[in-house]
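Data block below; observations after.
Here the complex is missing a single protein chain, while all its other protein chains stay put.
Moving on, here comes subunit A:
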Amino acid sequence: MTLRTFGFSEFGFLLQALQWTVLLTVIALIFGGALGFVVALARTSRSNALRLAAATYIQLIQGIPVLMILFLSYYGLSLAGFELPPLFAAGASMAIYASGYLAEIWRGCIQAVPKQQWEASESLALSPLQQYRYVILPQAIRISLPPTVGFAVQVVKNTSVTSIIGFVELARAGTLINNATFQPFRVFVAVAILYFVVCYPLSQLSRVLEKRLHVGSSR
């Protein structure tokens, strides 16, 4: 067997895998975001039962390694007779993982809106739904931008765990190419650079947003 060298076509393969990493991140943020948003609302609701349920969910998800969520959804469900394609299992696991953290981040943002904003809008006869829609959430969303973008960076990096169920994202692609070329240093430097190229702009964006929101509240 002849060893391949790490050349253009191999790099192209990594780039392709990077697309899967990005896709997985996007799936995690969209579905995890939707679920996390509902959990955040429940976590800040007036109902004790809802708050407790949401808090339990958050604790549970944050208390389990992503890897276990992945195993549970991939192997657990296949044991139960559902054969999940890796993308589905990976996407679902990452979304569940993201939902637990986004819910907690957004809970903090909703609660960071001063309680006087609730009182003022309540006193103007707004219903609770209208208070959320027109007064609380617009402010909470502004507050949430830096930490949410910051969390997206974590998601990008954490997608690498899905390689373990055979999903070929960037980390898995790196391993495969290394097996074929046995040039681990070159291969993984390339992989690391690709992660960096995605994560660095996000981190910077988060920082810029943070700064901009800190300088007074003017837009």
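Note that contacts are C-beta pairs under 8 Å (C-beta built on N, C-alpha and C of every residue); 3 or more make two chains touch, one makes a residue touch a chain; residues count from 1.
Heads up, the rule we're going with is that contacts and distances are computed from a predicted model.
*Asks:* Identify the UniProt protein name of the omitted chain, choosing among "Carbon-monoxide dehydrogenase medium subunit", "Cytochrome C", "Amino acid ABC transporter ATP-binding protein" or "Anti-sigma regulatory factor".
*Replies:* "Amino acid ABC transporter ATP-binding protein"
*Asks:* Any idea which of A:65, A:138 or A:166 touches the chain not displayed?
*Replies:* Reading the full complex, the residue touching the unseen chain is A:138.
*Asks:* For the full complex, which residue in A:72, A:105 or A:126 touches the chain that was left out?
*Replies:* Checking the options A:72, A:105 or A:126, the one contacting the hidden chain is A:126.
*Asks:* Going by the touch rule given at the top, which residues of subunit A touch the chain that is not shown?
*Replies:* Touching the chain left out of view, subunit A contributes residues 114, 116-117, 119-127, 130, 134-135, 138-139, 142, 216-219.
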